[in-house]
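Just one protein chain is left out here, and the rest sit where they should.
Here is subunit A:
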Amino acid sequence: MLEIKNLHARIAEDGTEIIRGLNLTVKAGEVAAIMGPNGSGKSTLSYVLSGREDYEVTEGDILYNGESILELDAAERAAKGLFLAFQYPVEIPGVATMQFLKVAMNEQRKYRGEDELSTPEFMRRVKEAAAELKIAPEMLRRPLNVGFSGGEKKRAEILQMALLEPKLCVLDETDSGLDIDALKVVADGVNALRSPDRAVVVITHYQRLLDYIVPDTVHVLYRGQVVKSGDKTLAHELEANGYADIIGAAA
């Protein structure tokens, strides 16, 4: 489903190279964890995947379902089924949460040539998904992410993911700032979306989230490259021994 080949990417503004020859393959149905120390390029990878213009790809390719997505903008990638759950969801005063959800769902449907959702159908879907994630209706009446607590913001991200039904989900440090109860709710939300035709990339600094979202593969990112890959036991190794051994071997 996702194939990243010898990817090089840099910050557009100052040319700093962050991703330096990264290779990664994630199959449909797979949950892949990307782990690594601070500054290894984890968040940059998530932005480059989703098409943020602050980053430039200088070499290599990103194939999604066999096709390069480098020429597509962020909105087109999203409409094709790519979803990024932000580490820091953005507050947008003046944009009502419900209006945002409706526009996003319908714009994606329009892109794919599907009919727009009727208002009752839209309301039904939001209500159901919100209840699953224990999101209070009051929260949905506020402007987008404004005044949401850290946990509420992360749940709102998963709500969007559930409603937009993406094929490739990228979760960037979704566990940061969550207490254990909120973490469980979020993990349940992600697990509910696991399916044979959907892939999930979980970017995380800690093993903790992977106790709840159990990965099929684990990849260690260091200095913009995948330096080691393995199964879920690799995450436990990292938890026990830290990154030093792997980094030392890679350096």
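Side notes on the structure shown:
Simple rule for what comes next: a residue touches a chain if its C-beta (ideal position, glycine included) is under 8 Å from a C-beta of that chain, and two chains touch if they have at least 3 such contacts; residues count from 1.
Following the convention adopted for this analysis, contacts and distances are computed from a predicted model.
Look at the chain that isn't drawn here: its UniProt entry, checked against "Succinate dehydrogenase hydrophobic membrane anchor subunit", "Fe-S cluster assembly protein SufD", "Branched-chain amino acid ABC transporter permease" or "Peptidoglycan glycosyltransferase", names it "Fe-S cluster assembly protein SufD".
Touch with the chain omitted from the figure is made, among A:A79, A:L171, A:V201 or A:A235, by A:A79.
For the chain left out of this panel, the touching residue among A:P93, A:G147 or A:G230 is A:P93.
If you put the hidden chain back, the residue from A:K5, A:R20, A:R52 or A:R208 that touches it is A:R52. On the side of subunit A, the interface with the absent chain consists of residues 50-54, 73-75, 78-79, 83-84, 86, 89-90, 92-95, 100, 103-104, 107-108, 111, 143, 160, 164, using the contact rule stated above.
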